[in-house]
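Missing here is one protein chain; the remaining ones are kept as they sit in the complex.
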Amino acid sequence: MLLGRIIGTVVATRKEPELSGLRMMLVRELDASFAATGKIIVAVDAVGAGQGEVVLYASGSSARQTQVTQNRPVDHVIMAVVDTVTSDGEVRYDKQQDG
Amino acid sequence: MLLGRIIGTVVATRKEPELSGLRMMLVRELDASFAATGKIIVAVDAVGAGQGEVVLYASGSSARQTQVTQNRPVDHVIMAVVDTVTSDGEVRYDKQQDG
Amino acid sequence: MLLGRIIGTVVATRKEPELSGLRMMLVRELDASFAATGKIIVAVDAVGAGQGEVVLYASGSSARQTQVTQNRPVDHVIMAVVDTVTSDGEVRYDKQQDG
Amino acid sequence: MLLGRIIGTVVATRKEPELSGLRMMLVRELDASFAATGKIIVAVDAVGAGQGEVVLYASGSSARQTQVTQNRPVDHVIMAVVDTVTSDGEVRYDKQQDG
Partner (left out) sequence: MLLGRIIGTVVATRKEPELSGLRMMLVRELDASFAATGKIIVAVDAVGAGQGEVVLYASGSSARQTQVTQNRPVDHVIMAVVDTVTSDGEVRYDKQQDG
């Protein structure tokens, strides 16, 4: 999975029917310093993630294997909302301090 | 999925038979500012998208799982025409204002 | 799919048996201006493409689903020979004018 | 697979249920000189790897085929802890000397 931050939502009326009812989130990829890499993707939300949260998202065929996306034509999915990232023995990210 | 803008069409007479009847669109990948990233792909249209529209496209095996591309050897497919993108609380893209 | 131009061929005697009989082409990826991006791949030819032609190639699991590559361990395949690319209302590429 | 070094761990309470019980490690991708490339991923640990270790990780559908990740929606998995890398006839990495 990759680290990302949810920065928005996407609305589309005209779409593949199998996407109906799925929430589509705009996600910035983050690097090891939790800065934006410049890459942006649109992921389906499988965990009830919200604006500004740091998340883990999966890509490829695994994105079709969550309970929410089972058998849907989805290639990126938000799998988890990150609580903490500990790196080299230090807490580098703590959701409680974020924002 | 990734954000893209349809900038053209591709015609090919000599091709894998399973591509017959599919519309092939030239799509520029967009970044978070809706500027072109420089990357370009050719995607099959699954939703009746047209020239200039901002779309979402999926890649990989999910591209074979729309109603239009079921079991076709397709690796990029246009899944949705974007109406709005809302980011950090503001409407960053609105199809009604586009163009 | 991605746009590429065939620039050569690859010969390999010692290889996975399932590749036997497949033509392996050296392909340069092209950008929106039909200039080389610098990336190069080796794709199996599924359509009888030849030296210098502009083609569409697919990657990943879809590359195993053409009539020529069915169930072969192939990850890039040439799917079509491009006749024309029309972009922003103009013909940007025409095979008849190419070369 | 790609070479990486484990630099931390990720904790997430709110997540896809199928991720429960899996250890999620923060991994820096390494280049041929064992320097960080700048890319970072979060991989599930399939081998009991620990902080600071140089590992091999697999991506894509193969990440769902280890004994630990069987049928889990995982897209990156740590497959091995590297003992030695020998390149051009010299030992370029030796776990015993690392640290």
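Think of it as A, B, C and D in the order they're written, each chain with its own count starting at 1.
By our rule, a contact is a pair of C-beta atoms (placed from the backbone, for glycine too) under 8 Å apart; a residue touches a chain by one contact, two chains touch by 3 or more.
Predicted, not measured: the structure shown is a model, and the values here were computed from it.
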> What residue numbers in chain C mark contact with the hidden partner chain?
Replying inline: 7-19, 24, 26, 28, 38, 40-43, 51, 60-61, 63-64, 71-76
> What residue numbers in chain D mark contact with the hidden partner chain?
Replying inline: 1-3, 31-32, 46-49, 56, 58-63, 65-67, 77, 79-89, 92
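Keep this in mind: only the chains that are shown with their structure count from here on.
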>> Between chain A and chain D, what distance separates the C-alpha centroids? Give it in angstrom.
In response: 20
> Between chain B and chain D, what's the gap in Å when you average each chain's C-alpha atoms?
Replying inline: 33
> What are the residue numbers in chain D that touch two or more other chains?
Replying inline: none
> Linking chains that touch, what shape results: line, ring, star, complete or other?
Replying inline: line
